[in-house]
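Heads up: the structure comes next, in structure tokens.
Removed from the display is one protein chain of the complex; every other protein chain stays in position.
The block that comes next holds chain A.
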Amino acid sequence: MEFVKVVKPGFFTTVQDLGRLQYQNLGISTSGAMDGLSLRLANLLVGNDEEDAALEATLIGPKLRFAADGVIAITGGDLSPALNGIPVPMWKSIRIRQDDELSFGNCVTGCRAYISIAGGIEVPPIMGSRSTYFRGHYGGHEGRALKIGDEIPIGNCRFNLYDIEGRRLQPGAIPDYRTDRPIRFIPGPQADAFTQESFEWFTSRPYDVTNESDRMGYRLQGQQLEHVNGADIISDFITVGSIQVPAIGQPIILMADCQTTGGYTKIGVVISVDLPYVAQKKPRDQIRFEAVDVTYAQELYAKREKMISGLKLLNRMLLV
């Protein structure tokens, strides 16, 4: 397929891959998919490499027209995808024909959907990644969100389309964004900057996701937290998932487009396997936090990566 035409852009649709992981020492935001797990699964379903670029749609999905036959998959939050007006399943690779139109409806669960296309999106990589960093106006499609009339270039698919259509995931591999679950975090590096009481509040009372939440960070509202000795530290490194608490005592979870350094105390960092569940929260949703230790978080991570390795192996077997 040469390209996908944007008939309607949706609320905020960008090209994303797994981000710029090698440039944080130069103050470069990683960007990349907010829900990296869904992006990886979308890619693997259509035979792409997991780090290929796909579309990330937010709250209201786009309307896209395909220039040729191909295979696509839709994962992440359920924004009610439909092909030529007929609802299509998510988490499954779907055959599409030239001039087919993919559209979206209501936001049912989560808020970010990923649309992968066999062959991947072939915008030029900037600093090793095709992710859009819209604050810096670089990466993705012309450094911005999609607009009406855009033609998004698609790479060559390595497979026969009939080999990759109709593929689905094991039920256990599909993340469940519907069931309420705590967001787990590893305390620190400045968890001791908070009063003991505040740390207990943080882990026992729910926080609301406010309207001031985007790809850069989620501002939360709930029980005000108190610092022992002020909220400011000498600026140091911050990573996606860091939970900063400035002097007003309300937490901010930093997300994919966050800056690389910051001067506020961090009460903890969301564990890798729970970041997708944060990324699928939208304003007025609630978050409950639960502290875990680093060893447990790394065991969960290893388990998840093992599952993904299995899917990658299946793709390699298709190539034989």
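Simple rule for what comes next: contacts are C-beta pairs under 8 Å (C-beta built on N, C-alpha and C of every residue); 3 or more make two chains touch, one makes a residue touch a chain; residues count from 1.
One rule holds in what follows: contacts and distances are computed from a predicted model.
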Quiz prompt | Chain not displayed: protein name in its UniProt record ("sn-glycerol-3-phosphate transport system permease protein UgpE", "Ferredoxin", "DNA-binding response regulator" or "Allophanate hydrolase subunit 1") | solution = "Allophanate hydrolase subunit 1"
Practice problem: Pick out which of A:242, A:265, A:280 or A:315 touches the chain that's been left out of the picture. | Solution: A:242
Quiz item: If the hidden chain were put back, which of A:15, A:183 or A:270 would touch it?
Solution: A:270
Exercise. Could you tell me which of A:58, A:260, A:280 or A:315 touches the chain that is not displayed?
Key: A:260
Quiz prompt | Residues of chain A (touch criterion as defined above) contacting the omitted chain | solution = 21-29, 126-127, 135-139, 186, 188-189, 234-239, 241-242, 259-261, 266, 269-272, 294-295, 297-298, 301-302, 305
